[in-house]
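With one protein chain withheld, the remaining protein chains of the complex are depicted in position.
Up next, chain A:
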């Protein structure tokens, strides 16, 4: 791709400085940076909660926390990771990269962009405050304790007082996500440089466009679900109460109508990232670009008609069970297309294995593991055995941690030179990668075994026969958690601009507009749109 006009440092606008620069920003790069740091902070917070879980499960029996507090840990760990770490993380990448990739001066609606971000710290302040109050015995006696899926009646009839805080904070996260998604869609549709046709867009832009559509479609449904919870809790409505003619199962339907597209919201941008990185380091064009676009769209559309596969054991008419089972299995077709294309891109490429590529390849392999266990879970009679066991925990952590999170690490190592102007520290990066790769498998792989053997999820204790595996799972957990400190060091060094200076295009196989602006990317880029030929 070549451009007629390259970006230049713009001297007549001067960038705002100090605290105002960050608090009042209308700049997609600064807002992207804020999102990414926020996401990383929540990743560490959610990780700390997971450490509490793994400490308790290190040995059978009750050692460190009481079961009530354990339930709060699993709940808030899930919420912090899903809504605090993974979603905002991808929004951060979108903010930084989409305008650069399509040759736009900024996001389409810059002030709304800043609002989307600043809602998040406040929403999480509300949520996390209930954990702190619970942990230190002040105010609310319990943080949300019903699992991240907050099923009724656990969250309605039996929910702790902090449930109402949780509900309002979910509303805020929803507002933030919807505004962020509208911004992405409008930016992609309306801000592309001349010549940047839809089918020339980098796949990261495509996957984010489709993700944004999913967000706008399902975050309001989540808002509806928590609103019904709130009125059931305080205004006497009977949505989830069979005595009044409602049904707790209704909650599950509404929740999973949001929840299933939500899991694709957390993985489609990862597909886009990996589809950008693999061609760079295989030094070949992406194999099957158009099929990647269609596969992404198919996955997104199918995601609306598979939600009840989370509810096979709850019970539904046989026709429903069969429908949701077949639809779910159908998703593996477009997903398989993607995995095939990534492998075919690498086939006979001039491969090198810089850090982003290492993470991307680990992603392809480990995500595929998670995808295959997902296919197993899709088979209804088998799911009756697996449901709510550690097999499910293993499955979704393979796709979320060694899937979504690994893709974010890949993206960070890939684009950090562009953001900061310095190359990420190689030694720390290698340590981070290998240490994470080994520990993540030690952490999650044995969960398949204990799950198949019948260990249920969300319990603070377990039967003696699971003790050995759980010991090693916990060791893997602590190891994986500590490994992330390497990444913290990498990020801090880049933020302080310590390291080897990065060229405008630090990866010689890279293509795309983002590599045509200098590193670090100047405060304003593409104020005059480039012409894409």
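Rule of thumb we're sticking to: a residue touches a chain if its C-beta (ideal position, glycine included) is under 8 Å from a C-beta of that chain, and two chains touch if they have at least 3 such contacts; residues count from 1.
As a convention for this text, contacts and distances are computed from a predicted model.
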Legend entry - "cytochrome-c oxidase", "ATP-binding cassette domain-containing protein", "Phosphate transport system permease protein" or "Bifunctional protein PyrR" - which is the UniProt name of the missing chain: "cytochrome-c oxidase"
Legend entry - Given A:62, A:198 or A:242, the one touching the chain that is not displayed: A:242
Legend entry - Omitted-chain contact residue, chosen from A:44, A:65, A:133 or A:172: A:172
Legend entry - Residue among A:44, A:65, A:133 or A:230 touching the omitted chain: A:230
Inset, instruction - Can you work out which residue in A:125, A:314 or A:365 touches the chain that's missing from view? - result: A:125
Inset, instruction - Could you please point out the chain A residues that touch the chain left off the display? - result: 16, 20-21, 23-27, 104-106, 108-112, 114-115, 117-119, 121-123, 125-126, 161, 164-165, 167-169, 171-172, 175, 178, 181-183, 185-186, 189-191, 216-221, 223-225, 227-228, 230-231, 234-239, 242-247, 249-250, 253-254, 257, 317, 524, 527
